[in-house]
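A single protein chain has been removed from this complex, and every other one stays in its place.
== subunit A ==
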Amino acid sequence: MAQDNAGGGAEGKAKEEKKKTKAEIKKEEEMSPEDIELRDRLALLAERVKDVDAAVAKASLDAMKEEIRAATSSMTSVPKPLKFLRPHYQGLKDFFSSMMDSENKTLLADVLSVLGMTMAGSGTRESLKYKLSGAKGGLDVWGFEYVKNLAGEIGLEWTHRKTTDQSTDDLKELVEEIVPFNIKHGSEPEACDLLMEVDLLPRVLEHVAENNYSRIALYLTSCASYVPEPEDSMIYNVVFQIYKKVNRFPEALRIAIRLNDAQLAEEVLSSCEDEDIKKQLAFMVARHGALNLTSEDEALTEILGNTHLSGHFLSLARDLDVFEAKTPEEIYKSHLTETRTSMENLQSARANLASSFVNAFVNAGFGNDKLLTGDSKALSTWIYKCGSQDSAHGKMSAAASLGMILMWDVDSGLNQVVRLTEINEDYIQAGASLASGIVSANVRSECDPVHALLSDKVEDKKLSTIQRVGAVLGLGLAYAGTQKEDILDLLTPIIADPEIDIDLFSMASLALGFVFVGSKKADIAENIIQGLLDRYSDDQKVVKDAASRFACLGLGLIFLGQQEAADVTMEALKAVPGQIGQYCSLTVETCAYAGSGNVMKVQKMLGICAEHLEENNSHQAVAAIGIALVAMGEEMGAEMTSRSFEHMLQYGEVNLRRVVPLAVGFLHMSNPKPTVIDMLSKLSHDGDSEVAQGAIISLGFVGSGTNNSRIALLLRQLSTYYGKDSNTLFVVRIAQGLLHMGKGLMTISPQYSDRLLTSPTALAGILAVMHSCMDFKNVILGKYHYMLYMISIAMQPRMLVTVDEQLKPLPVSVRVGQAVDVVGQAGKPKSITGFATHTTPVLLAYEQRAELATDQYLPLTSVLEGFVILKENPDWKADAEKSSPSKKAEAMEIHDDHLKKMALKMANVRPDQRMYGK
C-alpha cells in the first residue's frame, strides 16, 4: 500500500496551530532573517496571484512554483515554503473558485494540489481534486512524495466513485501518468498497488521491461496470497503475462503451475523455442507431477517422465558419501538407550514389521539395503518374519517395502519386484503389486509396464480382496496425477459394483483420487457417492469400517484445490446420511479449499471443532486437519493456525486433541522448527495414547528426511519410554524411519519452488497418510499399515543438481543459506543469509535458498531447486572470478559463526545427558 501522506499533513498543521497560540512576536523573533524574508516574499506572491493582470498573476504563480519545487527535496519536516503558504491556502482556494477558466487557473490548480498535500485535512482528497483540474503531466516536477500522496488519494477517490457510481475516466488518466513515473523511479510496488487499487493491473504490462520485470513480478506474486478469490488468479495471470512478455519461460511456467492451469503450461512449453530452456521447463513439469504434458521429442519425454530422478539421486548419494545401506538398528541406536530387553531370542512380528518400514524409508530410492536386496533367501525369510499367524497382513507391507527401496528405478526395480510374485501367497502378491506402484511413483515410463502388470489382477474377480486392493493402490501410486482414462476404465467397474467389498471399493476410490487429483471429474464423484449410498443408506452406522474414510478422501482429492467446483458434489453428498456423510462432505470441502487460505472456511471448521460431542464426532478430526489444509501454503496463515490449535489442545475434547499434533505436523512437513518440536515433544508423553502416538508420528513428519538430531534424540528417548507398549513403540519406529528418510536426502513437503507451488500428488499422498493416522488403532496399528506407503508419492529428493545443456552433471559452487524475503525492497538485496558455499549437487532444507556463487554460468531458471540447467555466461572472464576474495572471506566468517553456535549448543548439554551419551 502506498503510504497515505495525509497524516503527515495533519501533523504539520497541528504543530502550526500550537505555535500560533503562542505570541506571534515571539515566533517572529525565533525566525532567521532569511525565513522572514521568504515568508514575506511568499505572502506577496500569494497576494499577487490574485492580481487582475494575468501576466502578473502568472509570473507570481511561476515564482511560487519555483519556490515550492526548490524546497520539496525532503519531507522529513514540512518544507518552509509550504509552511509559510499555509495562512494563504484558504485565500488561494477561495480565489481559485472564483476564477474563470484560464491558463492561470490550471497553474494555480497545480500549486493548490501541492499545497493540499500538507494542508488539507485527511480524507478530503483536495490535493487530488486540484490536480484533476490542473495541468496534465508534469508529475516529476513536484517530486516523489507528492506522487505518493496523490496515489493514496486516488485510491480513496476510486472507491468513493465506485460506490456512488461515477465516472472514473479522469482518474484513470492520472493513473496512467503516475504508474510510469513510479516505475521509472524504482518504486514498482507503489505502481502495482495503485493499479490494483483501481482495478487496472493488466496495464502494468505496458511498463514491464527487462530491468524491472523481476521486481514487479515478485511483488505481485507475494501480493496474490493476500487478496481474495478470484482476484489472486487475476494477479497471477498478470504475472504470467509479465514473464511471457520478457520471455522468462521458466518463471512463467511456475505461475502457470501455481494457477493450476495445464493449458497455460502447455502454451509456455510450446511457445518456447530454445531447446535448453524447454528441457528446463520439462524438469519443472516433472517435479510438479500432476501436469500431463507430452512431447514428441524423446529427450523431453524422458525428462517429463522423471526418468533422470533415480540416476541423479544416486549420484547425489555417492557425492555425499551416504550410498552405503543402513540397517534399522543403525537408526534405532539401541546401544545408546538404556533398556535392554531380555527377549532378544524371540521374534516379534510387530517389531520386524516396524523394521521393514524403517528399512524402506531409510534406504528409499537407493536400490540397495541390508534386509531385502541381498540373496533371494534373505528376502523371503525376512518377509515371513513380518507376519505372525494373527497378523499375516504384515507380510504385505514387508513385501511392498522392496518397492520403496527400489523407488524411481523403474527399469531394473520392477524386475526385482516382479520376483515377489513367485511366492503364491495372497499378502505377498498384494505387496508385490503395491511395490510395483511405489517403484513407479512420480516416474512415468513410456512402456506403461505397471498398467500391463496389474490390470489382470484388478479385473480378476476370483482373486482375494487383498490382492485386488494391492493392485488398485499400486495403480493409484504409479499413475498419480496422470489423469489416464485407461485407469478410469479399469477402476470404474469396481466402484460401480455394489457387491464389492468396502475395502476394495474404498481403495479403488482413493486410487482414482490419486490419478485424477484436482480434475473435477463429476462422473467419478457420482460413482463414489453412489457407492457410499449403496453401502450406508440403510442404516445410521458410524464409520466403523476403517477403510471407508479412504473412499471419502478419494472423492475429496478429485476436487483438491478446485474451490467452488466442488459445490455440486457437496450438495449431492447431503444425501449420504449419518457420520459418513458428514465425514465425507467435510473432506471434500476442505480438500477443495486446500491452500486457499479462505478465512470463511477456517472459521466454519473452527466452529465445527468447537462443538463438544461425546459420540459421532469422527468428522471433527477432518475439520481440524481441514483447518491446516486450508491455511497451508501461506506462512502467516499457517502461523495463526498453529496458535488456534493451542486453544484446541486446551479446550477441545479428546478426539480433537488427538488430531492437533497431526495437523501441526501437517503444517510443518519436513520443516523441523524448534517451537514445533517442543510442542510435539510435550504431547508425545500425553496420557492419552492416541494423542501421544499422533505427536510421535508428527515428529517423524516434521523431521522427515532431515536427520534432525534433536528429533532423533527425542525419539530414542521415546523408544525407551514406550519400550513396553508395543503399539506406541511401533509408531516411534515409524517416526524414526520417517526422520531418516532417504538417509536425510529427501523431503515430503508438498511445497516447492521457493514454497510458491504445491504439488497436488504429494499433497494427496500426505493426506492419505493423515487420514490413516486419524484412527491409529484400526489403520496403522491394525491391518492397513500399508497405507503408510502412500507417502511415496510425496517423497522427493531435496537436492539441487546442476547440469549442463547435455544434462550431464556440472558441479559449480553455490551459496546455500536461509531464504530472506526481499519483496519490495529497494536495490538489489541479498536473498539469502547465513550462507555457506558448497559445490553442487547440494541439499536444500526447508526455507533454504541457493544462488550461484560463480558468474561463469547462468542458470536457466531463477529458482535454484531440483534440476537446474546451466549455461556458460558469455560475458564471463576467467580472471574476474579471482577478484572476489572479500566475498569468500565473508562466507568463511559466517561459517565460523555457525561453528560457534554449534559449539555453544554442545556446551549447553547438561553433564548428565553427556553421560547418557556414552
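Just so it is clear, a contact is a pair of C-beta atoms (placed from the backbone, for glycine too) under 8 Å apart; a residue touches a chain by one contact, two chains touch by 3 or more; residues count from 1.
In this section, contacts and distances are computed from a predicted model.
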Chain excluded from display, named as in UniProt, from "Cell cycle control protein cwf14", "WD repeat and SOF domain-containing protein 1", "Ubiquitin carboxyl-terminal hydrolase" or "GPI transamidase component PIG-T": "Ubiquitin carboxyl-terminal hydrolase"
Touching the absent chain when the full complex is considered, from A:Leu92, A:Val147, A:Ala360 or A:Leu453: A:Leu453
Residue in contact with the excluded chain [from A:Lys80, A:Arg419, A:Arg710 or A:Arg755]: A:Arg419
Hidden-chain contact residue, picked from the options A:Ser315, A:Ser391 or A:Asn616: A:Ser391
Hidden partner chain, touching residue among A:Val204, A:Met284 or A:Leu379: A:Leu379
Chain not shown, touching residues in subunit A: 338-343, 346-350, 376-377, 379-381, 384-385, 388-391, 411-412, 414-416, 418-420, 422-423, 425, 446-449, 451-453, 455-456, 486, 720-721, 723-724, 911-912, 915
